[in-house]
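Presented below is the structure to which this report refers.
In this view, the complex is presented without one of its protein chains, the others remaining in place.
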Amino acid sequence: MSLHPPAPAWTYWANFLTLCVLTVVTWFTACQDLGVMSTPIALGIAVIKAGLVVLFFMHVWESTPLTKLVIFASLFILTVLLTFLFTDYMTRNYDVLPPVPAVSSRV
Amino acid sequence: MSTMLDVKTGSGAVGASVGHDSKVNYLNHVNTAASWFLTLDHKRIALLYLVVTSFMFVLGGAYAGVIRAELITPKGDFVSSDFYNKSFTAHGVIMVFFVLIPAIPSVIGNFCLPLMLGAKDVAFPRINLISWYVYMAGASFTLFALISGGVDSGWTFYTPLSTTYLNSNVMATATGLFILGFASILTGLNFIVTIHRMRSPGLTWFRLPLFVWAIYATSVIQLLGTPVIAITLALVGVERALGVGIFDPRLGGDPILYQHLFWFYSHPAVYIMILPALGVTNELISTFSRKPVFGYTMIAGSSIAIAVFSFIVWAHHMFTSGLSPYAAMFFSLLTFSVAIPSGIKVFSWLATLFQGSISFDSPMLFAYSFIGLFTIGGMTGLFLSTLGTDIHMHDTYFVVAHFHYVMVGGTIVGYLGALHFWWPKMFGRMYAEFPAKISAILVFVGFNLTFFPQFLLGYMGMPRRYHEYPAEFQVLNLFSTAGALVLGVGYIMPIFYLTWAAFFGKKASSNPWGATTLDWTHTESPPSPHNFESTPVVTADPYDYRVIQKEGALVAH
Partner (left out) sequence: MSLTEKHAPTKGHDDASHGHDHDLAHHFDNVEQQHDAGNLGMWMFLTTEVLFFGGLFAAYTIYRYKFEKVFEQASNILDPLLGGVNTIVLIFSSVTMAFAVRSAQQGKSKAIVAWLAATIVFGSMFLGIKYFEWKHDATLHVFPTSDFNWTWAREKHAEHEHHESHEPEMRGLVFNSPKVPQSYIDKDSKNPEAKQARLFFFLYFMMTSLHAAHMVIGFGIMAVIMIYAWNGFYSANYYVPVESVGLYWHFVDLVWIFLYPLLYLLGAHLSAGH
């Protein structure tokens, strides 16, 4: 009696092949100069690869809703960390100093 | 939480009901050193934690004594400024990390959680024991750092002071805290899995005691927040060792990034400290007013809400640090939201007390203190979350008073109340009620005398972490130090009468308070090693007092 029936072996190899292809794709696209799109594309491919690993190698595809909630919670908090940090760093504008008063107040 | 079959005298459903010496319980069934230091029994691990956290509390209190003694006079004449800095750092580090964060979860939570769930133990008993040893390892490093010269950065280790300019034991302390973080993580992990997977049949989520909801929310925060402080301390260590410049402006780094990462954990950490105390108060208020807690669902939901909101407000500690003003406004607004669930709890307790059958047993005195002190602490938090007023009050004694109201008036008072409440369950013996009442009153009076003047001092501008101050502040400082003496007496007393009671107190029944949760109704005092003879089946809501009659503190045998 097995607690979870194992997935067929070919699924693992299919995932591996896909991951290899995606690795080559991401390397290739990174070598092109895509301007602002390079980061979203690279991260997008990484997310797809990560998704394959999580869903199939880590069996999340057939796991309980609780496992999925745990993953969601950790990613949510990580997202909070990254985005809320940006509320500070993107709005600092410290390179622009206030104008210096014309009349010196020095005695 | 009783099954419908257990209409009884409240003396327990399992065989002969008294904590009798001849009856096998978790304390007396085996008593070698190995049986304690290699125990897998969550109840014994709870007692191991009790001993070490009590020791750390006394040590942290001693450092507080140094602070208050220095502040009797405006001049810095009691200790050197260096030693003063080391004292408030030690006080903060010890109290925050070694007392407040582990106290209720690792002592009361460890003891009571499986009992409240009808489980034989936590999900991972070995990991439970390991967490205690990790705590001891972290404590050893930190104590070593304190003994071998101390650290004077403040418990917040702000950079670049801690990474570049200090000559004190930053590395050893950071290492100790890094190690200690794992104890917190392992405990939280254990509790979450236990609550999800080891509830007894019929114990649905909305039949759980509210203490369990609070522990659950606490554990979630521990799990998600502690790793960030771990990596932050690691970065401080690497920066100090290699001088890489991640937090050093001379090398392109940003010191405020350290503060962001530090407070990303340390703000949720304060909710780790308060949530269990809020949970304890639920149990106390309900038991000692013989009424179900008003608004069960709202209180359960507010615990989860506090856990979630705690992660989105951290930069309110950084309003004056050089944060972007737009980010400051954003965080200020969000911080108001986190007060709402706390307020829901306080109003629910008041509604619980209303038309309840209220008593004034010593645990309840602590609960009353908690409501008052936590409310004051929470409301003064709103002063500080308001951006405009915080600019003036940041780094003053107003902040010090605020957090002591919530952490001491909240967590420590809640912890004391919990200890008194569950002491007869833990040891099968009742403590003496009269000194307990005196202690509760002394703590309340001493606490207010110590910390209320500090609101005034901070409002008038006295900075924190200074060992000298302008002479006009002396009177209030004297009140504060006098209060600290009273508070100290209030703290020392339980060490004596509770310890005495554990060995020599009058025998207690299995449910002297007439509580309704599984830990009271289905276990002995003290519980047997495996908690329950058979797995209890739950069919009723918690806090159903109709079937429990209150029994006196002593049992007629």
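Miscellaneous remarks
Going in written order, the chains are labelled A and B, and every chain counts its residues from 1.
The criterion applied here is as follows: a contact is a pair of C-beta atoms (placed from the backbone, for glycine too) under 8 Å apart; a residue touches a chain by one contact, two chains touch by 3 or more.
The structure presented is a predicted model; accordingly, all values stated were derived computationally and were not measured.
For the chain excluded from display, the touched partners among the shown chains of the whole complex are A, B.
Contact with the omitted chain, checked across B:His196, B:His392 or B:Arg464, is made by B:His196.
If you put the missing chain back, the residues of subunit B touching it would be 119-127, 185, 188-190, 192-193, 196-198, 223-228, 230-232, 235, 238, 242-246, 251-254, 257, 260-261, 264, 535.
Taking the complete complex into account, residues 1-7, 9, 12-13, 15-16, 19-20, 23-24, 26-27, 30-34, 38, 42-43, 45-46, 49-50, 53-54, 57-58, 63-64, 66-67, 70-71, 73-75, 77-78, 81-82, 85-86, 89-90 of subunit A touch the chain not shown.
The rule is simple: only the chains that are shown with their structure count from here on.
Here subunit B touches subunit A in the complex through residues 196, 220, 224, 228, 256-257, 260, 264, 311-312, 315, 323-327, 330-331, going by the rule given at the top. Put simply, subunit A touches subunit B in their complex at residues 66, 73-74, 77, 80-81, 84-85, 87-93.
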